[in-house]
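Yeah, one chain of the complex is gone here, protein chain that is, but the others are all in their spots.
Per-chain residue numbering starts at 1, and chain names A, B and C are given in the order in which the chains are listed.
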């Protein structure tokens, strides 16, 4: 495919300039402030990307996520896989290949967190390549695409866990394999690292990221209390 | 009862438009932001409803609770049980039948949270249909209607636990039975799901929701430390 | 002592009206918002009082502590022990007699929290009427009046624990006895209830409340990890 003529500086600036708070460049800044207070993106960790039409907006690497400005955003053309905007001197997110794997599945936004709960859930799932939780209301926030519905209270939710790699971009192959093995999943846990979550829209991605994080926290707290997150509902034997 | 003539669009908008920050449509937005930071309504979970005269205001289903605007509110007539306002394209809260069960008891507002503490308390109450806590100052924030007073420090507070159902609206029957069995309760826990709390006014409902959540957290932390939340006060044997 | 002529409504309003953010009526509102986010005063629990000259400012009972306005403040004359301002229809704080006990000791401000950490610390101090912690940097924030210095890193800090009573005002006698038995203390824990902390000024009271709460949290976390908060420093045996 022939590469398009590069955008002028004005055109590049226009890509990330809008009065609309829901414009991807603005929304990424606002959501990152939100995620910082949740402990998801401290230490410049984690990331977020939103796709609008053919444009993929991505927060840069190695910056204070709670202090982003719209001018910090990278913009990538989905169809040509070329950058429309590369704000000097920032570096593109190392998550970019992972985000693209989600977009290849039809996602509209992708969130990567280093939440302690996500990391701890991969550690309590010792020696296993999947985390399981069942019989929990918040499972209902997770879509089950092949059945065209959401998970139900009594379903067991399975989230694949892939092993971490020395370089973040090297996760792509195993992430793609996990997506292949778990075609209904909208999240992949990375052992001792965090989680990737995606959704059809930015709001669905955010909702699902919050539901997953809630479930991870619940599973860790249940484990501390000697309870099995994937265990059955105990019968009521006394009032 | 004959249904009233439907409201015009102007009349519907007027229902949720006010400069008064204490107007139910405004207050629900503000309280939901508060509840989001408390972890009660993440992932679009949870809900809140306020009754003013005959009008019941209810936050919609499946939306970012910390980003509500007054225009998002459903309004239901209590006397006719018909919607006065159904903001397109939002969906009414699945909690609505549960909120109505509280209003049938004379409540002025109802709060539903997915707080981890509420869920964990139903899990440490293994095999039991009631959660008990005693000898705690914060119990004093909970009303005891049949005695026309509040619970006292030495009283044992009992909160019924009902089993969760696949669909939220199907909880109504067991919630009503729990209210019947525990006529003094202002909260019902739902196993592996959360809690419904109501009060005479929105402020009483909020206060009670905070007191209950405080007590749930205390009970979970006591359990982690090997202490029984409903146990007796130990005698002082050394200084 | 002859009671002074009651203040006019204008004079009463003037007592709590000021543009100075450090005016007690303003500061109480701001600090209560701060304390709410710390989890110290949820469910309308807890309280705060500041003394300026002869006037004692006290937040009312049973209100949303994070939503106070200066007009909500009670003002009490220290010298005459009569209310200069009783904002209708609010109720004076049940903590008032306890605050007065601190003012009798020369305090300039008093803070009462229901912090979970305070309550849990009284529960891990099973059967004891004192909580002890030693060898912790943050102990240095606590004054030791009889020695005209602050506690040192190697000192053991002792905070008396009194037993809770059915009515908050009935705590006064045992609180006064605890102050008598521990003349250097600037805090008294109340079992299964919370803590009272006071200081020479509002800022010292706030600092000390934060230091105590920090120490309580540390002690609870140490206990969860099998460590004794009052234990000795272990020798270093390996690098």
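Note that a residue touches a chain if its C-beta (ideal position, glycine included) is under 8 Å from a C-beta of that chain, and two chains touch if they have at least 3 such contacts.
All values derive from a computational prediction rather than experimental measurement.
Every shown chain touched by the omitted chain in the complete complex is listed here: A, C.
Among A:51, A:85, A:193 or A:206, only A:193 touches the chain that is left out of the view. Although one chain is not drawn, its touching partners on chain C can still be listed: residues 37, 135-138, 141, 152-154, 203, 206-208, 210-211, 213-214, 217-218, 221-222, 224-225, 227, 233-239.
The chain not displayed touches chain A at residues 37, 42-45, 62, 64, 114, 116, 119-120, 123-124, 126-130, 163-166, 190-194, 220, 223-224.
Assume only the chains that are shown with their structure count from here on.
Arrangement of the chains shown, judged by which pairs touch: a linear chain-to-chain path with two open ends. The rotation that brings the Cα trace of chain A onto that of chain B spans 90°, given to the nearest 5. Taking each chain's centre as the mean of its C-alpha atoms, the one that lies farthest from the centre of chain A is C.
Inter-chain centre distance (chain B to chain C, centres taken as mean C-alpha positions): 31 Å. In chain B, the positions touching at least two other chains are 37, 224.
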